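Pasting in a structure now, in structure tokens, and then I'll have a few things to ask.
Excluded from the complex is one protein chain; the other protein chains are retained at their positions.
Chain nomenclature is as follows: A and B, assigned in order of appearance, with residue numbering initiated at 1 for each chain independently.
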Amino acid sequence: MKRLLFASPVLISLIFGGFFLWGLDPERDPSAIPSVLISRPAPEFTLPEVAGTGVPGFARADLVGNSEPVVVNIFASWCVPCRAEHAVLTRLVEEDGVRLFGINYQDEPEDALRWLTELGNPYERIGSDLEGRVAIEWGLTGVPETFIVGGDGTVLYKYVGPVVGETAVREFTTALAQARAGGSS
Amino acid sequence: MIPEIGQFSLAIALGFALVQSVLPILGAARGNALWMRSAHATSLAQVTFTLIAFAALMRSFVVSDFTVLNVVENSNSLKPMLFKIAGTWASHEGSLLLWVLILTIFGAAVSLFGTNISEGLRARTLSVQAWISVGFFSFMIFTSNPFERVFPPPPDGNDLNPLLQDFGLALHPPLLYIGYVGFSIVFSFAVAALIEGRVDAAWARWVRPWTLASWMSLTAGIALGSWWAYYELGWGGWWFWDPVENVSFMPWLLGTALLHSAIVTEKRGSLKSWTILLAILTFSLSLLGAFIVRSGLLTSVHAFAVDPLRGLYLLGLLGISIGGSLTLYAWRAPTFEPGGLFRPVSREAGLLVNNLLLATATGTVLFGTLYPLFVEALAGERISVGPPFFNAAFIPIALPLVILMGLGPFLSWKRADLAGLMDRLKFVLALSVLAALVVWYLTEGGPVLAYLTVAIAAWLLLATLQEWAGRIRLGKVPLRDAMRRARNLPRAAHGTTMAHAGLAIVIFGFVGSTAWKSEEVVFVTPGSEISIAGYDVVFEGIERVMGPNYVANRGTLTITRDGEYVTTLYPERRNYPVAQYSTTESSIRSTLIGDIYASLSEPADPAASAEGAWTLRILYEPLVFFIWLGSTMLILGGALSLSDRRLRVGAPQRAPRPDIATTPAE
Partner (left out) sequence: MIARLVLILMLAFAPVTTAFAVEPDEMLSDPVLEARARDVSRQLRCVVCQNQDIDSSNAGIARDMRLLVRERIVEGDTNAEVLDFMVARYGNFVLLRPPFNPQTYVLWFAPLALALVAGGFGIAVMVRVRRQSAHPDDLSEAEDAAFQALSDADAKDETQP
């Protein structure tokens, strides 16, 4: 009994050590916050269009009753990584037939229009979230963020940061394929 | 060339550390005096070569040698010289080099000044110290080399984060590291004692000055960090229960417990296994801190850049040192002879409760800091454990401790008369309650906890003063006699009084600046007037000011009270073009009663900034100066105790023979 008592500090530190070892996993990002929206219906929202882009505004109703999963991308013209991501998204739309919806976050419509005119517009619909309130509904922590939403309006997957670079693109396309196959991520 | 010399020196130092890891401890086991004494030479060699390496790195910063990657990442030719120098230890690699330098300096100090312990014990201690050195040297050489080169060298460096270009903050790491590393000596000494199989009063006496010095330095480092946060970050706070703050606080708590526990072991031979355990755990927490900050395990405003590989290496180091020492403890500590007996009401018992409360507080902080990691590992979810938890958990443990602190110095060894004691203290108790009532009368609103804390802090202060007065028989003998007694009291007694009183002052500072803080946040244009805490503030306007590596907008605030001029404050908003970073430099007027604290920023609201308005934040924080004052008293108290002659006279001399532990413990 006495032995056990004296051994308790080393035993406790071994347990802590196990947790530390787990915590050092290089795949783990200590600042990433898991989304609470996964496997839940997309939030309720209605956003006006961005004038001049030629595509309509965006509301929750557009996410329900689709035949296949769609991609929702939160972007802004002042967001530097969004530029690089734009090419990836365009390719997904043109080559993989992905349906892409956009939420334009805290962006003056003129600035967004200029940006899209310059880079091209892959979005089927774009909602202008000038105050950023809708983005908070989606649990935004930074731009860009991209979601995969099932045909019934259930959020299946969230990617934080630009979908740029081999690893990110692979992760995202795998998730998309899984979503299309009928499973959730 | 010079960076290569630095790198080479590190490798040589590692070599000496390896020798010191083996030879002295084997020598102690075999009674080989030559091997034991080799530690003297190797420890001096280690410090010499580490110093060369440190000087090499510092020189690279001073001359802005941009072929060295570390200089590129942390310095810039425009930076003021003071901060170029401080850039030496600003990064992960550089701060490790500082850590290891202090480690080797302490090792050499033990070799040079630790002459009043047995040769065998000293040899074993130096070997254990060398094991720690080997761990850190190899960590540096293999994963965190400060002398890595970059070719071709860029034209200029990245500059140090402007937030860190501050004198107070430049001093903060060295002071903290002296604290952490100082505890490594106590750790080594404890492990050496476990290996020898014996702990006695001489051991406890020997440990005390090292513990005191480390504790003082750690106190200074933490206080400096808090003070920096207070004047630099702009909202008048000084503690955020951030993981890295917690990680510096925990060794401080256990170090305090160690300090007091060692007294019991020294005077009465009791609490031996407690003291040894505390010695091991205090340094273990320092190591844990190094690990958490440098491994990317937890998010924190303080963390260095993330690198899991480094984290793994450090975890390995931790496993060996903490796991090894605690295993040794589990094996050997049960065999220690129990010490002197004492009654449940006695100074020993009081100090035991002190230990337990401090350990509970430390455990609580540790658990709260690591809990998000546990939840994430076990349930895959992210939660946060922030100040609301820590305040709720820590304060109920700290307050009883403070009450006990007032009582403790009155308790006599072995058995104390509690009833008589309470009788002597009833006047102090009444005054404490009165103090709380007075504060209640003077202030408007405030949580009940605040008044309770005022009463408890007053209790500590008055009880401490009464104890001191009792010792010198103030009021009972003529004043001159009392003063003579005061001069003749051992310095450690004054140290205790000063430190305990200092803590009471600190607590007053904590309560005042938190519970009765007032704040005004307004848009101002030239001529705007604001009132706060009875002061009238006029915003005169903004002017542009140039600094060595920044451009600033400086505001002028004229402060009056009842028409009388009080002061002028000059808060600034600085922009550092190279780092592309802006900082807020607050302007503070400090008095004992309270601080007026002003900071400026550009408004976020475009309408307001279009008008040329600025956001002005003015705080009035009562008694916040007491925090810094009290911290200084804590450090002074430590210094007084450290300078006590009895500590330097040291342990009773043994018979002059190489004393290898073959005799059983007394």
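As a convention for this text, a contact is a pair of C-beta atoms (placed from the backbone, for glycine too) under 8 Å apart; a residue touches a chain by one contact, two chains touch by 3 or more.
None of the values given here were measured: they were computed from a predicted structure.
Of the options B:Leu97, B:Leu176 or B:Leu297, the residue whose C-beta touches the omitted chain is B:Leu176. Remark: the omitted chain is touched by one listed residue; of B:Ser9, B:Thr50, B:Asn76 or B:Ser95 this is B:Ser95.
Per the touch definition above, the residue from B:Gly386, B:Gly420 or B:Pro447 contacting the chain not shown is B:Gly386. The chain that is not drawn here is touched, among residues B:Ala33, B:Leu78, B:Val522 or B:Val566, by B:Val522.
If you put the hidden chain back, the residue from B:Phe106, B:Phe342, B:Phe410 or B:Phe539 that touches it is B:Phe342. The chain not shown here touches subunit B at positions 90, 95, 161, 163-164, 169, 172-173, 176, 225, 228-229, 233-235, 237, 240, 242-244, 247-248, 289-290, 293, 299-305, 338, 341-344, 349, 352-353, 356-357, 359-360, 363-364, 367-368, 371, 375, 379, 381-389, 392-394, 396-397, 521-523, 582, 584, 599, 601-605, 607-608, 615, 617. Although one chain is not displayed, subunit A still touches it through residues 31, 33-36, 43, 78-81, 106, 131-133, 136-143, 161.
FYI, only the chains that are shown with their structure count from here on.
Mean C-alpha positions place subunit A and subunit B at a centre distance of 42 Å.
Those residues of subunit A that touch subunit B in the complex are listed here as 2-3, 6-7, 9-10, 13-14, 16-17, 19-26, 30-31, 33-34. Against subunit A, the residues of subunit B that register as touching in their complex are 273, 277, 280-281, 284, 291, 295-299, 306, 308, 311-312, 315, 318-319, 322-323, 326-327, 329-330, 333-334, 370, 373-374, 376-377, 380-382.
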